[in-house]
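As you look at this complex, bear in mind that one protein chain is not there, while each of the others sits in place.
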Amino acid sequence: MNANEAARSVRVTVWNENIHETRGDELVARIYPDGIHGAIAGGLTDLLGADADIRVALMSQPENGLPQYVVDETDVLLWWGHIGHDQVSDEVVDRVQAAVHAGMGILVLHSGHFSKIFKRLMGSSCSLKWRNDGERELVWTVAPTHPIAEGVPSPILIPEQEMYGEYFDIPTPDETVFLSTFAGGEVFRSGVTYTRGLGKVFYFSPGDQDFPVYHHADIHRVLANAVRWAAPVAPRRQLTADQHPLGWFAA
Amino acid sequence: MNANEAARSVRVTVWNENIHETRGDELVARIYPDGIHGAIAGGLTDLLGADADIRVALMSQPENGLPQYVVDETDVLLWWGHIGHDQVSDEVVDRVQAAVHAGMGILVLHSGHFSKIFKRLMGSSCSLKWRNDGERELVWTVAPTHPIAEGVPSPILIPEQEMYGEYFDIPTPDETVFLSTFAGGEVFRSGVTYTRGLGKVFYFSPGDQDFPVYHHADIHRVLANAVRWAAPVAPRRQLTADQHPLGWFAA
Amino acid sequence: MNANEAARSVRVTVWNENIHETRGDELVARIYPDGIHGAIAGGLTDLLGADADIRVALMSQPENGLPQYVVDETDVLLWWGHIGHDQVSDEVVDRVQAAVHAGMGILVLHSGHFSKIFKRLMGSSCSLKWRNDGERELVWTVAPTHPIAEGVPSPILIPEQEMYGEYFDIPTPDETVFLSTFAGGEVFRSGVTYTRGLGKVFYFSPGDQDFPVYHHADIHRVLANAVRWAAPVAPRRQLTADQHPLGWFAA
Partner (left out) sequence: MNANEAARSVRVTVWNENIHETRGDELVARIYPDGIHGAIAGGLTDLLGADADIRVALMSQPENGLPQYVVDETDVLLWWGHIGHDQVSDEVVDRVQAAVHAGMGILVLHSGHFSKIFKRLMGSSCSLKWRNDGERELVWTVAPTHPIAEGVPSPILIPEQEMYGEYFDIPTPDETVFLSTFAGGEVFRSGVTYTRGLGKVFYFSPGDQDFPVYHHADIHRVLANAVRWAAPVAPRRQLTADQHPLGWFAA
């Protein structure tokens, strides 16, 4: 990391479908009075400070909150969706996918496993098993030198959570950072990384509308680390066609 | 492999857009008088014999040659396309992707890197560099115990080929079986594997309409090996929700 | 798999340090009256039948039971050790490592994680956490199409087991087939594969001298599958130096 990179703030957009919080569900409203996006943005602000420039985007906004100029100004996008996946337009999904290919990082959270954008980036069904009994989740670090695990205890203790269990139908991860166990005995690959084009992808399962997971200090730490990790790097110089004696074409 | 599996033929469908062969291109017609599909199907028949039950499907047929019943009766699908990618309907692509998730193997060949189905399964742009100067390609084995490399010399010598070069914008492969070099000095990850859902995916770049690559004995060997490798295995037993004391849901 | 390969039996050697069974430990003697090696060999014989030719080798035998001719006649070696790791001579470890490089498969079991041969093949410390409280282990399949998981329920239920927990200090596995959870909440990468030279390596943690894990039908299934998977394939043809116009040297 050179001096210029250290000085530049990471431009973060926290996207939320924001349905549970706005339809009169008292439990959710009590846990997340500022929305799930508010809790996440607050945690990132606390930990990243001036290193990040954080904005929020909501599905109900024009173009699902992600017009081209917002995507263009985003280095890392966080995605929380659950029951509104189908309300995101294909055009917006195309836009986000193209941005990832061009280098934008994306953190897909919890029930976002079934979002259009995650299924697009993975190419698999992304199905899993679940049970909502408010049981204990332990999040174990299995890649102790990974930057996303920096300063994170192993395990993270989440007293009450929705269970997400294997088989989780995802491609073989580039890196498996976290594995979770649940009181019922299930296991889940809860923190996994991928690269798609020039963009880094991190899926992280802990987090639900019914539990205060996004107020948990260790979860904030993981998300802040992941924002730093997923921030795009400078584009690599590649030989251009006219620099090669034989030339070539791009396809 | 148990006795039952050994006895069952692998049901193979060789899909071809079949445009170059049918529009009066004399070079292609001379190299592939029976179509690219014919050359591939012939090679597989020679090597797999009774172990495979091979059919051909062409894009000009109803439902692009892949109605539901054909897909349902296919264990391994080979895909060759180049200039007709956009003529394959999204409905057919959905159908093929669902079949891969359910366990059908797929071998994507050469310019199929830009097919709808490959981009769907990869989630990345799948772009690459190319130059069509009929130059020498050497295909080196870097996973010498992989079943797809069985009986294959390292390198395979292809006297004249289109160059495909890095950067090839694909996800990190599960396994890199072959690496190619070209007379111009380029390198290419020419044989790579993935899993998507229960289906195995093999991308193999050697092969072009302008060169007799699909008549090459070593290329036939790779494709025959890959058919065996990609054939679906028996579904795994998984605990069902009612077998678990706490139960769960599928999402 | 061609006809010749199908017809050839896999030559299996089950190696055991055989200390717990022979020093008057009544619990172990009651669970494993024929030794741990006897239970494993019996399970493999039941499942593989004529497909395998199984012998047993014990540490107390000359050259730790593994003279050169035994290693030469072994396609797949199973390794169970615990408190006698240091009694295996370095010369025997050299011999086994060389055989793996040349294509012999090896299955390292349970406390074999700390054997000389496993640490040699891994290059890392192979340390882990453990607790011997006889607690429930669940072994979940996370690679449902892997041949080692064929016919194996997910999860395997082991009512009483020693806990092995992360962080397990191993290199990133080529494939993670099984993940285990324990009643205490721990997680463990319990079934992982590697390649070293031409040899395949499978580490599988379930199994202990104090519990009848090696009499468990599902564990037998995993071991039998792993024997098939790890059996060496035919050596690959490689271009020799005098076949290349420029020649080369081997280093």
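Each chain carries a letter (A, B and C) given by its place in the written order, and its residues are counted from 1.
We adopt the following convention: a residue touches a chain if its C-beta (ideal position, glycine included) is under 8 Å from a C-beta of that chain, and two chains touch if they have at least 3 such contacts.
The shown structure was predicted, so the numbers you read here are calculated from the model rather than taken from an experiment.
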item: Residue, one of B:140, B:229 or B:248, that touches the chain absent here; value: B:140
item: Positions on chain C contacted by the hidden chain, ascending; value: 97, 101, 111, 113-114, 120-125, 127-131, 133, 163, 165, 167, 169, 171-172, 174, 184, 186, 194-197, 238, 241, 244-251
item: In chain A, positions touching the absent partner; value: 1, 6, 103, 141, 143-145, 147, 149-155, 195, 198, 200, 228, 232-234, 236-239
item: Hidden partner chain, residues of chain B it touches; value: 136, 138, 140-142, 144, 154-155, 166-168, 172, 175-176, 179-181, 183, 185-187, 189
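Keep this in mind: only the chains that are shown with their structure count from here on.
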item: Where chain A and chain B are represented by their mean Cα positions, the distance between them in whole Å; value: 32
item: Whole-Å separation of chain centres (CA-atom averages), chain A against chain C; value: 38
item: Per-residue multi-chain contacts in chain B, two or more chains; value: 195, 238
